[in-house]
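Accompanying notes for the structure given below.
Removed from the display is one protein chain of the complex; every other protein chain stays in position.
To keep things simple, chains are lettered A and B as they appear, and every chain counts its residues starting from 1.
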Amino acid sequence: MLSENHAPMAQNNPMVLRLSKAILEGRDLALWRGERLLFEGLGFTVDPGGALLLRGRNGSGKTSLLRLIAGLIPPTSGVVLWRGVSILDHEFFRRDLHYVGHRDAVKPLLTVAENVHFWSNLRGGTGTTAALDHFGLQEIADLPARFLSAGQRRRVGLARLLSSPGTLWLLDEPVAGLDEESVEALLVAIREHRASGGVVVACTHGELALENVQNLSLQEI
Amino acid sequence: MNAFFVIVRRDVTLSLRRASDTISVVLFFVLAIVLFPLGIGPELNVLSRIAAGTIWVVALLAAMLSLDRLFQVDADEGGLDLLLLAPLPLEAVVLAKCLAHWLVTGVPLILSAPILSVLLNMSLKGFPVMVLAMALATPILSLIGAVGAALTVGARRGGVLVSLLVLPLLTPVLILGASAVDLALAGLNAGPLLMLLGAMLLIAVVLCPWAAAAGLRLTIE
Partner (left out) sequence: MVNLHRFANPNRFMRLSARILPWASVAALLLFPAGLYLALIGSPPDYEQRETVRIMYIHVPAAWMALFSYSFMAAASAVALIWRHPLADLAAKSIAPIGACFTLICLVTGSLWGQPTWGTWWVWDARLTSVLILVFLFLGYMVLYDAFDDPQKGARAAGVLAMVGFVFVPIIKFSVDILELRTLHQGASVLKMSGPSIHETMLWPLLVMALAYVAYTTAILLVRMRSAILSARVRSLRIKRAQGESKPIVVTYRA
């Protein structure tokens, strides 16, 4: 359908739907934070079942890029496409994604189960029990979260991923502070997620032992 | 719709579990009212003249107390990002939090106002209008307060700052409410003023979530 003459134009035109099976795409992304240019001309494509690892030193903009993909901050230029449509126009994009940031979003006054259940309920999911089981939280499910250790809180944050559906997982240094068993639980969850067509984008300092990943390195400009 | 009430329920549960929010607001209300006879002198005539206005001013100040925590706590825990990414429109999230805030601070204020008016020797004639006007005004306090709270997330000295920004905007509510009670005490019809308060409430319900959501989106980093 697209002749060879049209292809170069189409490549830079975000309005033209690509004939690829990439489910997540970034085109020509640039971001200024204050007076710093974090990155420019950045692009990536991720197919269903794919994983994109964002690497770089602290301050290189990994977290900002992740938040940009989530739609929390707008890019200075460029566009992120989900299923071929810009995430800014995408009505159901937010329903389709899970974001696990640096901080765990755990309310100290609620129990572990209540914490996970809140986010799952908000999104119409039903997987709270299964999620707690997977990350070994079922024994402390009724413990108020203020008694948790940092690693346990991290697991509560990660349990959200399994408690309701979401095709895109955006993880910011997910294994920081986790013991081996929990890291393994996360990797298993990620593998299952990818096997069913889900996509993972993660900021990492290198500890995620996943197969078949794309690496995107952000250098300090 | 369900998601809306999930948020309301959670925020109310959190406030009830650490009841200090509600208690401190009511306690401040009572304490500050008590200061007036101590400072101005216990002459009943004088007190009954200033009763309506004093109740309103102090209620306003009391309502300010818990505002800065409306969004800041979620932001500190990392939950604000997740609320922005919820499948609910951000305006609905803001409205849900305002409703929860009103339930735990506004309603106690409405209930304590008549009791405190007795302390200031306000005639019983003013009670019905006082309660009605407070019922209309306290939601407005929560709504406009939410705008102030949204704009000061992450600001230094957020607590005082919210009051500085919100109090000027609340002067119409104060004037209408206090005048309504004064009219009732004088035996006149306070209906038109109450209707104006109602109109303000409707405008606030529409405009404030929108402004607060815009503020949250713009100041997120």
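Simple rule for what comes next: a residue touches a chain if its C-beta (ideal position, glycine included) is under 8 Å from a C-beta of that chain, and two chains touch if they have at least 3 such contacts.
Just so you know, these numbers come straight off a predicted model, no measurement behind them.
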item: Residue in contact with the excluded chain [from B:Ile7, B:Ile33 or B:Leu193]; value: B:Leu193
item: Selected residue (touches chain absent from view) among B:Gly39, B:Pro168 or B:Gly187; value: B:Pro168
item: Hidden partner chain, touching residue among B:Cys98, B:Leu116 or B:Ala211; value: B:Ala211
item: Hidden partner chain, touching residue among B:Thr13, B:Ser48, B:Asn121 or B:Thr219; value: B:Thr219
item: Contacts of subunit B with the absent chain, listed as residue ranges; value: 147, 151-152, 154-158, 161, 164-165, 167-169, 171-172, 175-176, 179, 193, 196, 200, 207, 211, 214-215, 218-219, 221
item: Hidden partner interface residues of subunit A, rising order; value: 28, 30, 32, 34-35, 37, 40, 76-77
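The working rule: only the chains that are shown with their structure count from here on.
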item: Mean-CA-position distance for subunit B and subunit A (Å); value: 38
item: Residue ranges of subunit A in contact with subunit B within the complex; value: 33, 67, 70-73, 92, 94-95, 97, 99, 101-107, 109-110, 118-119, 121-124
item: For the subunit B and subunit A complex, residues of the former touching the latter; value: 2-3, 6-7, 10, 13-14, 17-18, 74, 76-79, 81-82, 84-88, 220-221
